[in-house]
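Of the protein chains in this complex, all but one are displayed in their positions.
Labels run A, B and C following the written order; every chain starts at residue 1.
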Amino acid sequence: MSSTFGKNVKISVSGQSHSPALGVIVDGLPAGFDIDMDALDAFMQRRAPGRNKFSTPRSEADKPEFLSGLVGTTTCGAPLMAIIRNTNTRSADYDNLRDVPRPAHADFTANEKYRGYQDVSGGGHFSGRITAAICIAGGIALQMLKKQGIEVFAHIKRIHGQNAQSPTDYTPDELDRLRQVSAKDFPVYDDEAGERMKSEITKASANGDSVGGVIECAVIGLPVGVGEPMFDGLESRISAAIFAVPAVKGIEFGSGFGCADLYGSEHNDPFYMDENGNIKTKTNNHGGILGGISSGMPLVFRTAIKPTPSIAKRQESVSLSRHENAPLEIKGRHDPCIVQRAVPVIEAVAALTVLDLLIDTPNYNL
Amino acid sequence: MSSTFGKNVKISVSGQSHSPALGVIVDGLPAGFDIDMDALDAFMQRRAPGRNKFSTPRSEADKPEFLSGLVGTTTCGAPLMAIIRNTNTRSADYDNLRDVPRPAHADFTANEKYRGYQDVSGGGHFSGRITAAICIAGGIALQMLKKQGIEVFAHIKRIHGQNAQSPTDYTPDELDRLRQVSAKDFPVYDDEAGERMKSEITKASANGDSVGGVIECAVIGLPVGVGEPMFDGLESRISAAIFAVPAVKGIEFGSGFGCADLYGSEHNDPFYMDENGNIKTKTNNHGGILGGISSGMPLVFRTAIKPTPSIAKRQESVSLSRHENAPLEIKGRHDPCIVQRAVPVIEAVAALTVLDLLIDTPNYNL
Amino acid sequence: MSSTFGKNVKISVSGQSHSPALGVIVDGLPAGFDIDMDALDAFMQRRAPGRNKFSTPRSEADKPEFLSGLVGTTTCGAPLMAIIRNTNTRSADYDNLRDVPRPAHADFTANEKYRGYQDVSGGGHFSGRITAAICIAGGIALQMLKKQGIEVFAHIKRIHGQNAQSPTDYTPDELDRLRQVSAKDFPVYDDEAGERMKSEITKASANGDSVGGVIECAVIGLPVGVGEPMFDGLESRISAAIFAVPAVKGIEFGSGFGCADLYGSEHNDPFYMDENGNIKTKTNNHGGILGGISSGMPLVFRTAIKPTPSIAKRQESVSLSRHENAPLEIKGRHDPCIVQRAVPVIEAVAALTVLDLLIDTPNYNL
Partner (left out) sequence: MSSTFGKNVKISVSGQSHSPALGVIVDGLPAGFDIDMDALDAFMQRRAPGRNKFSTPRSEADKPEFLSGLVGTTTCGAPLMAIIRNTNTRSADYDNLRDVPRPAHADFTANEKYRGYQDVSGGGHFSGRITAAICIAGGIALQMLKKQGIEVFAHIKRIHGQNAQSPTDYTPDELDRLRQVSAKDFPVYDDEAGERMKSEITKASANGDSVGGVIECAVIGLPVGVGEPMFDGLESRISAAIFAVPAVKGIEFGSGFGCADLYGSEHNDPFYMDENGNIKTKTNNHGGILGGISSGMPLVFRTAIKPTPSIAKRQESVSLSRHENAPLEIKGRHDPCIVQRAVPVIEAVAALTVLDLLIDTPNYNL
């Protein structure tokens, strides 16, 4: 097991879908930061279940209880600990999964690794529910970054073949529009595409099926020089954290996989001096990162999210006890699409990683 | 700077393009393994420059000198240290880059981060040349894995819009064919596509331009249970290491970004019991990983490699000293495409990561 | 802040003396271990305050509440999280300490490091109370080790100049006697010396003063080969963890500082073959460790614990606000001696460190 991450701001994430609580300890947060608890609650609600018809009917308040690390609402330098009680669990729904693993879930691999001792109920520690704990830490990181003039914006880029527009240049107008995306139930930059996406989800749901998508995330306002070369480059650290989020199948920065079809002369982003004497690039195929280090341009990455593996349709699987093929029908309450709920999680993970690396950036005291 | 990686097998990578030598210290290799030095040399040659007309004319033997960690050719439990002398350097080629950073290179970000103290020559520590040091460690890891029945196969999947076939099921015949790919100057599974790719490279080169591509890599023979959940999952650890390789823009596992267009009922890989009583999946959209843990199916991932940023064509940049726009013409010797040379590097990085996680797999003593 | 420790079994410790709760997340515990909750409670009681007249009258049940990581009472491979609520806090006792730091406490250094944002109340995160969280993790580690035939025994070796006997050879009889030491209110191997020690404490207490001492700890039953050379040697890892316990001023292994007065011919422990064909040493100046690696002999170390810094006597200090010297009288409830309460903490820390290294010992599967 390895549910810890970070060098300066270290998080340790705990909890199972149906354990008494989820929790997180965050070690190394700068002291003296006053957390806006209302803003944090609002952020938590963006991920919380039961928010709209596209997510599981399981209802959880997801309100963190802070057990340490604060004096009042201000960080005191000591490790911050927060928990969320699990209240609305129906473990009986999962009884048959101990023997018949769900396709595309960790039931089978966890059973082998933990020799049958894993917590089967609700997917245990492998449940997407664990991301609520990450969001507590990430929600605080987002506030800390914002105070430094750094904002993180994720939005749905694609769902089941339906693509949405993205900002083109992160102009002030586009940033305003991105800020409004966060407040939406369905966080898409381009509402027209959003309607098409919703239709896809509705259609899949009606068929007992599910769909996946792509989330785009931009970090705006990073100074030049954040990130280290090689294994602690921005891409290495962000990708390592992003793949900790269940259901992620890929990540790309800037031009991403599209770079394979371009000439160097097209892909290289020309430098120029802007009117304020800052060095910028005319295009942003590099996605704001050169040599693992931020260039001062928007840091842009995209994450592929697979279709929710829990579907109502009957599936083929095996019986672990009888060593034979066995059909599977999944009970329980599931999301036909988790992409919209994963949007704040991606922001949380990006914020934590950037904050951690920002602390190592010389001349940048938090 | 962070040029160290690994939990059990820890590598520390050092060197600049034009420093006296590159080097690597590998801490934690199991004792008692006899390195096949001929096989290691052959592996190093796959990455070495000057091998064919598609790579830089800079000629380097890239033969590692072992300074510690061995008794004869057998690992002794002590950290292994190996170096490669840089011999064929022409630093004068890089004089102008101190002032005018190359687009899509780390010249600009390194200059800001290290306040002008970075080694400009040949790209310094950010040069692709550093991957030679990784390949020493990775070449040994590949041999150790092979002894455990685990093989790693990378091949060129795409170059500038030209796609090559892949194995479909990793049958014994397909594995034999993959083993032959490694011996090729141009490591492609599908030679007909290889010819089309070579044409693209030749055309770009003739225009003073460059092209990028995609590399596919499969790890075959992994037992079930390798990898840890969350931040030490196979995807997290592999991606963190892969993005340390210069020029990587994206990584995807199994279905990757394609998952965004599938229904759950299509994407979920049905389990079945094979004739030997092993649990397998009918398809492999999960890419051999569920919940960060190996499923026993082939671990498959793809990596996007950008077009070589150093091109002969005149480009737009800025003068750091004069604070104004400035054109750039790059001298020096460069590859019109580095995808073919990156193939063994991807294998090396995958092998090191898998070996590191394998050591943590219970009941698996190396 | 850095309140995390361990490579395989990673603990993250949280809490302040007067925060809502203390907590610990333990990542990497082997799955399938059934925790004896009664034994754990008994272990926690050995450290808990209010147990006898030599400790603070602050009364805390110190009963851990488990929030994740278990199915029933059995570890499931997921991170284990447990908390202890702080109930009996009297923060008003600490109001004056924000301005006038207590000598030999972290009040002053914390104030400088956290720029006044630290939690002053009860010493905040620097309070010895935090060791309760370590004891939860350590109590489980002790049980896991015991199942492997490894036992950890700490006892009071010295208090304010009064020395107690130690076992000489860890014979079966001596081990039985050590097992009984754990059950004592005042855990000393030699009760006669224990009475002299208690007199010293009583005398100090009557004078509004405090005393310190030395704790000896032995780990019995370790196989040969636990520990790694250099920075992950047994001494490096144990000492790093032991100094995390408040009030520790020194640590020595085997002969310790006494080695400075011996000849090599006296200090070298001769090897011999015992009647069962095991290699042992006639003496144990090496304290069971050679080159950082366990030798199979008892691992023995001693830890110096300073006199409790909180004393009733008036002391000299400074006013941080007025920038002048200022007298200090400490209110609150304090232990005249914490050595006896530190005994189980030393056992907990030793057990966690040994368990972590044991997992890396080849052919030793937990």
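Definition applied: a residue touches a chain if its C-beta (ideal position, glycine included) is under 8 Å from a C-beta of that chain, and two chains touch if they have at least 3 such contacts.
Only a predicted model underlies this, so the values are computations on that prediction, with no experimental measurement involved.
Engineer: In the whole complex, not just what's shown, which of C:Lys146, C:Lys306 or C:Lys331 touches the removed chain?
Structural biologist: Of these options, the touching residue for the absent chain is C:Lys306.
Engineer: Among C:Arg47, C:Arg129 or C:His160, choose the residue that contacts the chain missing from this document, as touch is defined above.
Structural biologist: In the full complex, the listed residue that touches the missing chain is C:His160.
Engineer: Can you tell me which of C:Ala48, C:Val120, C:Leu178 or C:Ala204 touches the chain that was removed from the display?
Structural biologist: C:Ala204
Engineer: Which of these, C:Phe33, C:Phe66 or C:Phe126, touches the one chain of the complex that we don't see?
Structural biologist: Hidden-chain contact among the options goes to C:Phe126.
Engineer: Going by the contact rule already stated, which one of B:Met81, B:Ile238, B:Ala260 or B:Ala348 would touch the omitted chain in the full complex?
Structural biologist: The missing chain is touched by B:Met81.
Engineer: Give the residue, chosen from B:Arg115, B:Arg179, B:Lys282 or B:Arg314, that touches the chain omitted from the document.
Structural biologist: Touches the omitted chain: B:Arg115.
Engineer: Considering the whole complex rather than only what is displayed, give the residues of chain C touching the chain that is not shown.
Structural biologist: Answer for chain C: residues 1-5, 13, 101, 103-106, 108-110, 112-113, 125-126, 130, 158-161, 204, 207, 209-214, 224-225, 228-233, 235-237, 239-241, 243-244, 246, 248-257, 259-273, 277, 279, 281-282, 285-287, 290-295, 302, 304-311, 313, 315-318, 320, 323-325, 362 touch the chain left out.
Engineer: For chain A, which residues lie in contact with the unshown chain of the complex?
Structural biologist: Touching the chain left out of view, chain A contributes residues 7-8, 78, 229, 360, 362-363, 365.
Engineer: Tell me where the left-out chain touches chain B, residue by residue.
Structural biologist: Touch with the absent chain occurs at residues 1-4, 10, 12-16, 19-23, 25, 27-29, 31-32, 65-71, 74-81, 83, 110, 113-119, 124-125.
In this text, only the chains that are shown with their structure count from here on.
Engineer: Quick one: chain B and chain C, Cα centre-to-centre, how many Å?
Structural biologist: Centre-to-centre distance between chain B and chain C: 46 Å.
Engineer: What's the distance between the Cα centroids of chain A and chain B, rounded to whole Å?
Structural biologist: Centre separation, chain A to chain B: 26 Å.
Engineer: What are the residue numbers in chain A that touch two or more other chains?
Structural biologist: Residues 1-4, 13, 110, 113, 125.
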